[in-house]
Every structure is written in structure tokens, then in C-alpha cells.
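For this view, one protein chain was removed and the others were kept in their places.
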Amino acid sequence: MELIMEQMPIVIRSLNIGFIQTLKLFFVTLAGALPLGLVIAFGSMSRFRPLKCLAQLGLPGWLTEFRPISCVTRIVVWIVRGTPLMIQLLIIYYFPGLVLNNPIWGGGESGRFLAASVAFIFNYACYFSEIYRGGIQSVPAGQEEAGLVLGMTRSQIFFKVTLLQMIKRIVPPMSNEIITLVKDTSLARIIALQEIIWAGQAFLKGSQGISGQIWPLFFTALYYLVFSGILTILLGRLEEKLNFFR
Amino acid sequence: MPILEVEHLCKTFERTEVLKDISFSLEQGQVVSIIGSSGSGKTTLLRCLNFLERPDSGVIRVNGEVLLDAGDPSPDPDSVIRRKRLHFGLVFQSFNLFPQYTALENVMLAKELLAREQPDYKARKKEIHEEIRVLAEELLRQMGLENRMNNYPHQLSGGQCQRVAIARALALKPDILCFDEPTSALDPELTGEVLRVIKELADQQTTMLIVTHEMAFARDVAHHVIFMDDGYILEQGTPEEVFGNTREERTRQFLSRFNQG
Partner (left out) sequence: MKKWIAVMLAGMMTAAALSGCGSTGNTAETEAPAEEADAAQADTSDVAEEDAAAEDSAAEESDMAYVQGKGTLVVGITDFAPMDYKDENGEWIGFDADMAKAFAESLGVEAEFVEIDWDNKILELDGKTIDCVWNGMTLTDDVLSAMECSNAYCNNAQVVIVPADVADQYQDEESLADLTFAVEAGSAGEEQVKALGLNYTPVTAQSDALMEVAAGTSDAAVIDSLMAAAMVGEGTGYEDLTYTIGLNSEEYGVGFRKGSDLAAALNDFFASSYADGTMESIAETYGVQAALIEQ
């Protein structure tokens, strides 16, 4: 116990540095994935049918009704959601140098962070997009029709009418994903991004004169717990705030 | 000249013909009631007039101007359709109020968005907003909702919601106001207050097209009654003609069911 108290300041300093990386990755991912997810959601709902004009030629329905944008986005979402994030991190970080012989990310910390951000943003945007899609599609069609007959444009209808109703519906599933994201950031250690788990593990192996200590690793759980607690409260407040309408 | 002329309107969904050669006209200040059993095409007709469905053929004219010629191979872009829609207002069976806005905001929203397209909007922003608010409040007062302006839809009864929806449609001053079974989603008790409001509008010479199952109301208020069956207009004329002097056997059948009930 005494030993732990002695090691505490060193460990805490180290974990704090790691946790800042964790937070950075968390917020950058959110900032990127929330809007990108919406774009992907619109992609997967796209009704763009370039072959529609060929319908007069008597071509079969599956061809004239073909929606390339929707098709491509849905397949991308399938691939991204269907493969482990850990593999995606490895591919995004090592692929350019390994196969294309052009290590665009570089070896430094900022390059690793950038690569991790790209992987996380893309991965989470795909998950978010499905939540958005569900949210948008659960807003009754009558809302859009009411907007249309009142002479509103489609973008006005989306931003003034649909959006807030969608947000209200997606807050609970989003909260789930966001809290998962807090913990998923630790996967970035596979490309040696030194987040808090890495920092905690370092003391197991030996770092700054402390070795063979597993408690710092367990101690990281406290950081996650406190942070997801704060997020839970904030998201709960948002949910309450949106309770003014039904 | 009639304010609305519909000629030879046809609409098919998949393989079902929903509208078959619909033609009728409507004079300024007139009320037309459309009656008929469910599935006879009444709602689809209103949706075609409001550009929520595109008919397969036929012509729609307002004040002599061709709004839609379904035979025209190049359909109008969204922006043009949006403008044309404003000739019509539509009150839905299920109100479709925007739940995140108060009664007052529901009435003001579309008008404010349209006002942004005025050239002098930036300069007169406050003034315009004020004008729209005064108009909206006036409309809601007319609907008997002066104490409900700042309530959200979920805090209002069905009848109150439908009256807000009527005010919302009126705010854009449409040439023709359409009602799609405005009381079908309401308790019998609440039906009266909505019908009273529509009656008042009729008294003020509002041009209206009302799809309804309230036969007594249709008879009272309408200048002209259209009976639709299986996609056709089977019979039309003054209320006296249709209700008192029914020509078609099918119409008689339909009306007798209502008279019993």
C-alpha cells in the first residue's frame, strides 16, 4: 500500500497524459462522425435512379430502379460494420506504406493519431448513419407532406421539421454508441497510439522506474467510469430537454 | 370563369386505377363537398391537386392558368411545383401539426420561411416577423384558440389541433382550401367545433373543397356535391339534387346507409 502511494503521483501523471489522448480521439471522432454519419444516411436513402429514363425501352424493373448511390453506401456500411475496428485501424495505418509504398501517415505520434481518427470517424459514422436512418424514417410521412403543402423546400422541411424530431428519437441509441466509443478508443493502441490503457500497461512492463505493477492498468477503469458517468448525465439532460414535445 | 377546373384526371397506382377521368369545376367563393365510400379515390384526388401525387393524365387549371398538364413530358422542377402548390391549402385527417412548435409557431413557420425569399426581407426582418405574428394570432383567435396559442400540439385536444391546422393552412392565403376528412380522427364531441369553424369560413366566402363523411354537414354547407365511386364521379350537382333527387342507384345505396346510421 505504501508503495502504491509512493508510485501514485508518477502513475497519475502518466495516466493523465494518456487520458488526454483518449479524450482527443473521442471528441475528434464525435465531431467527424456525427455529420459524416448524416451524409452516409442520406446516401443510403438516396433514390437517385440514373437508369430510370430507360424504362420506356422495356428494360426490367431491377435495372431501371437501380439506385447506385444507395447501393454503394449500403455496401460500404456493411463492410465497415462487418469487420473489426482493430483490423480497420491496421489497414488504414499500414496499408499506404506497406502496399502503396507511400507511408502517408509517417511514424510520429501525430500521424498515428490522424490515422486512428480517420478509422474511428469512418467506423462510427457508419454506425451513426444507421441510427440516423432509423430516426429519419420513423418520423411520420405526414410531417413531410404537411411541410410540402405549406410550400416549404425539402431542405427547409429537413432542418425545420424533421431534424429535431429525429434527434429526439435517436438520443437513446446514440447515447449507447457514444459510451461505447469512449471505451473503444483503447483499440487505437494497436497502432501504438498511446492512450490511457497503453499508459497504464507501461507500468506492468516497466516505465519510469516502476515495473510489474498491474494496479495502474486497473486504475484506468476509474477514468472511463467517471467520464462515461459525466456523459450519461449530459445525454440524460439532453433527453429531458427534448421532452417539451412529443 | 371558374377558379378551379379539373379535366380528365386519371391516376393509377401499380395496376389499380384510382382516378378515372375526373372532371369538375369550382367557382370563387363556392364550397364543394366530395362524398363517397372509402377507397373511392377522394383522398387521391385532393393529393393530386396538392401535388403530393402526380396524375398520369389530365389538366388542372386555376384562374384559367394551367397548373399541371400531365401530358407534358417534362415535369416541372421542385421549385416551380412549390410555388404552384401555394394556390392550394390542405388540411389533413391526422392534422400533421409540427410537434416541436407551439400552435402560434405552427401557423407562422411556413409564412416566415416564404418571407425570406422577399427582396426586402433583410431590411424589414423585424417588421415582417411582427406582421406575420399579428396575422397568425388573428387567425388563431378566429379559430377560438386565443388561450391556446403558446401550447404545444400534445397539450391540445384533437379538435383544437385540427383548428390550429386550419389556421396554419389559411395563413398562406390559398385560393382553394382543401379538407381531407377533417373530422374523421375526432371524437363525435370534438367534431362539432371543427365543423363550426369550417361553416364560418364558408360564410366568409372561402373557396373550399371538402372530402367528408359528415353527410348532414355536406348538405348544409356545400353549394355543390360530388359523389365518387370506384374512381369515377358518379353524380354531381346541388345538395338538393344529390341528396333529395338522387339519380343513381349506387348513390342512393350509399346515402341510405348513412341515413340509417
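By letter and in written order, the chains are A and B; residue numbering begins at 1 in each of them.
Keep this in mind: contacts are C-beta pairs under 8 Å (C-beta built on N, C-alpha and C of every residue); 3 or more make two chains touch, one makes a residue touch a chain.
Note that the coordinates shown come from a computational prediction; the quantities given were computed from them, not determined experimentally.
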item	value
Displayed chains contacting the withheld chain	A
Candidate in contact with the missing chain, chosen from A:42, A:95 or A:245	A:95
Per the touch definition above, residue among A:35, A:84, A:106 or A:140 touching the missing chain	A:106
Residue in contact with the excluded chain [from A:8, A:59 or A:214]	A:214
Contacts of chain A with the absent chain, listed as residue ranges	68, 71-72, 75-76, 79, 90-91, 93-103, 105-109, 111, 189-192, 194, 202, 204-208, 210-214
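As a working rule, only the chains that are shown with their structure count from here on.
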item	value
Whole-Å gap separating chain A and chain B, where each centre is the average of the chain's CA atoms	45
Complex contacts: residues of chain B adjacent to chain A	50-52, 78-79, 82-83, 85-86, 88-90, 92, 94, 96-101, 109-110, 113-114, 152-154, 168-169, 172
Chain B partner contacts - residues on chain A that touch it in the complex	140, 142-143, 145-154, 156, 160-161, 164-165, 168, 244-246
